[in-house]
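Heads up, one of the protein chains got dropped from this complex, but the rest are sitting where they should.
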Amino acid sequence: MAKLEVLAELVGGNLIGDPELDIRAVAPLDKAEEGEIAFLSNPRYLKLVPECRASAIILPPGVEFPCAAAIVCKNPYLAFAQILTFLTLSPSQAKGVMAGSSVAQSAVLGNDVTIYPGCVVGEHVRIGDGVILYPNVVLYEGVEIGDNSLLHAGVVVREHCRIGANVIIQPKAVIGGDGFGFAPDGEAYFKIPQVGVVVIEDDVEIGANTCIDRATLGETRIRRGTKIDNLVQVGHNVVIGENTIIVSQVGVSGSTEIGRHCTFGGQTGIAGHLKIGDNVTIAAKGGVGGDLKPNQLLSGVPVIPHRQWLKASLTFGHLPEMRHDLSQLQNRVKMLEEQMGKDRQ
Amino acid sequence: MAKLEVLAELVGGNLIGDPELDIRAVAPLDKAEEGEIAFLSNPRYLKLVPECRASAIILPPGVEFPCAAAIVCKNPYLAFAQILTFLTLSPSQAKGVMAGSSVAQSAVLGNDVTIYPGCVVGEHVRIGDGVILYPNVVLYEGVEIGDNSLLHAGVVVREHCRIGANVIIQPKAVIGGDGFGFAPDGEAYFKIPQVGVVVIEDDVEIGANTCIDRATLGETRIRRGTKIDNLVQVGHNVVIGENTIIVSQVGVSGSTEIGRHCTFGGQTGIAGHLKIGDNVTIAAKGGVGGDLKPNQLLSGVPVIPHRQWLKASLTFGHLPEMRHDLSQLQNRVKMLEEQMGKDRQ
Partner (left out) sequence: MAKLEVLAELVGGNLIGDPELDIRAVAPLDKAEEGEIAFLSNPRYLKLVPECRASAIILPPGVEFPCAAAIVCKNPYLAFAQILTFLTLSPSQAKGVMAGSSVAQSAVLGNDVTIYPGCVVGEHVRIGDGVILYPNVVLYEGVEIGDNSLLHAGVVVREHCRIGANVIIQPKAVIGGDGFGFAPDGEAYFKIPQVGVVVIEDDVEIGANTCIDRATLGETRIRRGTKIDNLVQVGHNVVIGENTIIVSQVGVSGSTEIGRHCTFGGQTGIAGHLKIGDNVTIAAKGGVGGDLKPNQLLSGVPVIPHRQWLKASLTFGHLPEMRHDLSQLQNRVKMLEEQMGKDRQ
């Protein structure tokens, strides 16, 4: 619960209406009730507003609205996120090392940590202040976890990998599994030990059941602020730049370097040993087989400029009729050529 | 072990042969031995029957068969499943809360539950009668599990999610991980708290390592009878209708609503904020970027009618020769036009 003026100040917005209004929760525009604040990020949804029963609304400048109160700001979506955070995330109280967990004697724990039952913390692990390990998290030997990071149930971090501060890892993600490296030895394969590590910088989020493989030698690195969705595969020795968005089920093959502020749509695949520039956006299901310069929007397998792909993919279904037309044209032209030849004889 | 007449009655089929025959197990047509019952769902496999050594066979009406006994019924595949269930699934005896698990004082457990070692059951969890939690299942605070549901090893259900009755969840599935929502804040991203839940209705099955994300606000909902395979991603606020089949490695992006009795082939991707009608079938590896009307069979990226896609995809390999032919035709037509022009001068 918060006064509307507190929320307006929080997001740096202009308050319209009663500053003393009590706001209990955030709700979608079409479901908000009294005591709740809704938000309007896109004027397209304006038609929904007349039915709004919310007590207040977050919206961009210059839009009429039907509620008694509003917070007007340039980035209503961000303001929504900030207000939702303010109203819902209370600082949890540290619970310490709970019974049923197993923490090695040589592990070093910061202040105010919470370690739930079923966690196993290996030798020489270092855990920062305010860290929360939900049940059944496993940290192998020598792992480091920065301050205020949160590892959900069943996360595994293998030996010597380093996680930064304010990192969130969703349930069951695997950090530091062996990279997929085998040397052909006749028909069989000889395993290449994967003796490198994974480094995850501050403010990164990693999705459920995602896998970030450890490097063969050296490190796999996820830079600050990058957000990775569920079921993503990141191969050994990959480097992902800052503030990049990797949507669900993307796969990045080994040793590829990805720039900052990229966005890869769901189920995209990136081959190994590539360099992808900054601000590259790949639409869902893209396939990247070569280096990419920065500042591009691409689609397809292999990727081509998105607009070109859109047109080409719309033409694709016409391929059989095009082939038929082409074959007919060839006959007609042949006939014309023969007639022309005869006429000129 | 069961008498053949018991099995015939179970599936509502006509018995041919000795009702007292003892049937020990179900086996494939080509491997069945004495004491076993085979099944024939498709008369195409009839050529295998002469070699059948099974004691009995389940088959549709009007098919000759080489065994001494048979159960004749309209849906032999269903009868096979029912008989296999009858012969193999014995009601397991409840084992209670086993040592090595951790159950919060405020959790409410039904009758005849089994909670294996390593499970962690949070505050205010409610577990119905006959529920089985295999080892290392984690239920966060406020989770509800309906009667006779079965959660395999390592399943995680996050806070306040609700699972119905007779639900089966394969190992390591994650129910209620955070949806992937971030508000751009300059080049960086601000996490949008995911404060909604996941609701899974009765008779749903969820595959191993599948992720069903919790809603931002409100709920993500999987309706009654839907079956989801392994490694599937279901985004926040998605609704999946009743009796829908989602094959392995499918991804459904946030806020999409899927109808009832759909089937999505493996590795299909569905964009966000879409409405997919009832009885829509998408072939494997399909990509859906727009709303879909009911009762369609579609393929491709983006999806087009399946027959059209089949033809177009067969033509695809001919594209280079088509382009070459087209270029040649252009030259030939140009030459014809020039000659024609000369002739007419």
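Each chain carries a letter (A and B) given by its place in the written order, and its residues are counted from 1.
One rule holds in what follows: contacts are C-beta pairs under 8 Å (C-beta built on N, C-alpha and C of every residue); 3 or more make two chains touch, one makes a residue touch a chain.
Because the structure is predicted, anything quoted here is derived from the model rather than measured.
Here the missing chain is touched by one residue of B:Gly100, B:Pro184 or B:Pro305, and it is B:Gly100. One of B:Thr85, B:Asn111 or B:Asn295 touches the chain omitted from the figure, and that residue is B:Thr85.
For the chain left out of this panel, the touching residue among A:Ile115, A:Cys211, A:Ile228 or A:Cys262 is A:Cys211.
In the complete assembly, the contact with the undisplayed chain comes from B:Gln170, out of B:Ser55, B:Gln170 or B:Asn237. Residues 100, 102, 118, 120, 136, 138, 140, 154, 156, 158, 172, 174, 177-178, 180-185, 187-193, 195, 209, 211, 213, 217-218, 231, 233, 235, 249, 251, 253, 267, 269, 271, 287, 289, 300-302, 304, 308-309, 311-312, 314-316, 318-319, 322, 325-326, 329, 332-333, 336, 339-340, 343 are the ones on chain A that touch the missing chain. Residues of chain B in contact with the chain left out of this view: 26-28, 31, 75, 77-78, 80-82, 84-85, 88-89, 99-100, 116-118, 134-136, 152-154, 168, 170-172, 203, 205, 207-209, 225, 227, 229-231, 242-243, 245, 247-249, 260-261, 266-267, 284-285, 313, 316-320, 322-323, 326, 329-330, 333, 336-337, 340, 343-344.
One rule holds for everything that comes next: only the chains that are shown with their structure count from here on.
Each chain gets a centre from the mean of its Cα atoms; for chain A and chain B, those two points are 25 Å apart.
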